[in-house]
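Provided herewith is a single structure, encoded as structure tokens, for subsequent inquiry.
Here the complex is missing one protein chain, while the rest keep their positions.
After this line comes subunit A, so read on.
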Amino acid sequence: MGSITLNNVSKVFGAHTVIPSIDLNIEEGEFVVFVGPSGCGKSTLLRLIAGLEDVSGGKIVIDGKDATELAPAKRRLSMVFQSYALYPHMSVRSNIAFPLKMAGEDASVIDKKVADAARVLNLTDYLDRKPRQLSGGQRQRVAIGRAIVRQPVAFLFDEPLSNLDAALRVNMRLEISQLHQQLKTTMVYVTHDQVEAMTMADKIVVLNRGNVEQVGSPLDLYHHPDNLFVAGFIGSPKMNIITGDIAKGYGAHTIGVRPEHLDLSTSAGAWRGTVGVAEHLGSDTFLHVAVDKVGTMTARVGGDFPVRHGDQVYLSPQEGRVHRFDETGLAIR
């Protein structure tokens, strides 16, 4: 139950190849996040799995059965859309009940399941409202409610939180994670927010121009990026990339050091630079340092670090925290 396998799946829009070929395995009960820059094909891939787009080639296996040609409704997947896509003229109750009604369930069964879903999602007081009378977060919950009543084999989310403000996003992120722990159903989640990806995922799939760059657990991607793209994409602020003689000194074409893996000192260190901007957040200090012969690097120090614009600092990479890459951008291990 709930595993999804993509074999050699490709998608072409007219003359435009969006997904050249993807192989992917999603295990049952996993929380898988697709991340990647805008336009890399995340939504397209999700819609292919949902059956809202036809594949141009390859095979999709859901729950052990070939679903490549199946209609969306027959795949037993639920999707939560970015715009929520609630039915505007139906009450919250009817919205949540809609998939059950379409499946021809008894009225008593529907009532019970809707009540259960509403309780789980804290929507009981809003059941008789119309979607437009709800806040963004409540709408989001209704959309999730509509998705869970069907008891699908997997949930698909397409940037479900991107319309919410920052505080609410943190809340909903937690709620979705909790829901996953409760239901233990496979979830496929698209986002371009890497905090969401890192915090929620069991497994992250990094996409770039329709190709899978790396698949792995969040910490795996953070500590062992396969290539420069993943190294630059995962982690915030971005990893510092250094080429040239310094990289040669490490026996690589390019090296990368994360801002949090740089030791700072005002007296001595490997690389000398001048502080450009210092961002004091209280908990952390981010320094943008113009390093001689390298360019601007970002460094992160815990707590306060009392330097100002124009001050001299020394940066040294921590032992064993330097990522090395060859000419093609692949990691050297």
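Simple rule for what comes next: contacts are C-beta pairs under 8 Å (C-beta built on N, C-alpha and C of every residue); 3 or more make two chains touch, one makes a residue touch a chain; residues count from 1.
Everything below uses one rule, namely that contacts and distances are computed from a predicted model.
Chemist: When one chain of this assembly is omitted, its UniProt record names it as which of these: "Oxidoreductase", "Ribonucleotide reductase", "Sugar ABC transporter permease" or "Acyl-CoA dehydrogenase/oxidase C-terminal domain-containing protein"?
Modeler: According to UniProt, the chain not displayed is called "Sugar ABC transporter permease".
Chemist: Quick one: say which of A:H89, A:H223, A:K248 or A:H309 touches the chain that got left out.
Modeler: Of these options, the touching residue for the absent chain is A:H89.
Chemist: Thinking of the whole complex, not just what is shown, which of A:V9, A:V33 or A:A50 touches the missing chain?
Modeler: Here the residue in touch with the unshown chain is A:A50.
Chemist: Using the touch definition up top, pick the residue from A:I4, A:L24, A:L77 or A:I110 that touches the left-out chain.
Modeler: The single option touching the absent chain is A:L77.
Chemist: Using the touch rule from the top, list residues of subunit A that touch the missing partner.
Modeler: 50, 52, 71-73, 77-79, 81-83, 85-90, 98-99, 102-103, 146, 150
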